[in-house]
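This report concerns only the one structure given below.
A single protein chain has been omitted; all remaining protein chains appear in their positions.
Presenting chain A:
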Amino acid sequence: MDSANNSDGDVPPGGGRPPGGAPPGGPPVRAVITLVVNGTEHRIGVDTRASLLDVLREDLGLTGSKKGCDHGQCGACTILLDGRRANGCLALAVAHDGARITTVEGLADGDRLSPLQEAFIEYDAFQCGYCTPGQLCSATAVLDEAAAGWPSAVTPDITAATPMLDAAEIRERMSGNLCRCGAYVNIVAALRDTAERAERQSAADAARATSAASDARSEAIGHAQGVGRR
């Protein structure tokens, strides 16, 4: 779905203009970019000065991502940019032509909330809710980063393969998201519970896989010995 006021035609990023910068106080420079947002492709004409946050909110009507400080300090604008969390306010849209973006609107599977979203409700991890979309996107990435073995500034052994997401780790990893209501205690609890559930789930999956493999082995051995299963 293109933005309605796309009158730019097929102008490449940079505007295909002659050499030389834009004149001071001159007219806006526009470009056409493609973004895949929450699985839907959009072709959009943008001002080169527009941030991804502005384009998501103003052009695509996705107002979940919030503008707090607009300087990368509060994290309310956090989105997943090509799978990684980033401040939408600091990312120029034109510099991310072709990017895949997930916003808070894309975290749920239809009406089914993500485990992290469920946990935020269960643990009452918000008050006014303004920072929550950024907290959710950031926390989603924190789980992925820890699973990928990324250390943090408080990881006891930075050479360890998989850091444990305890409260200290969560606080450090979430330090780019501010909450003026002070819901931090419950945000940490929600993230910790989600991380623990995921660990238990993967342990259970691993155990089931081992047990299935062992059943298959017994069966194979049984067949080899001429003892059929009942």
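FYI, contacts are C-beta pairs under 8 Å (C-beta built on N, C-alpha and C of every residue); 3 or more make two chains touch, one makes a residue touch a chain; residues count from 1.
Keep in mind that, in the parts below, contacts and distances are computed from a predicted model.
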Between "L-arabinose ABC transporter membrane protein", "FAD binding domain-containing protein", "Transferase" or "Cytochrome c-type biogenesis protein CcmF", choose the name on the UniProt record of the chain that's been left out. "FAD binding domain-containing protein"
For the chain left off this view, which of A:29, A:108, A:147 or A:198 is in contact with it? A:29
Out of A:37, A:119 or A:142, which is the one that touches the chain we can't see? A:142
Of A:42, A:100 or A:171, the residue that touches the missing chain is A:171
Could you pull out which residues of chain A are in touch with the chain that's been left out? 13-15, 17, 19-29, 31, 47-49, 51, 70-73, 75, 78, 81, 84-87, 90-92, 94-95, 97, 138, 141-142, 145, 148-159, 171-173, 175-177
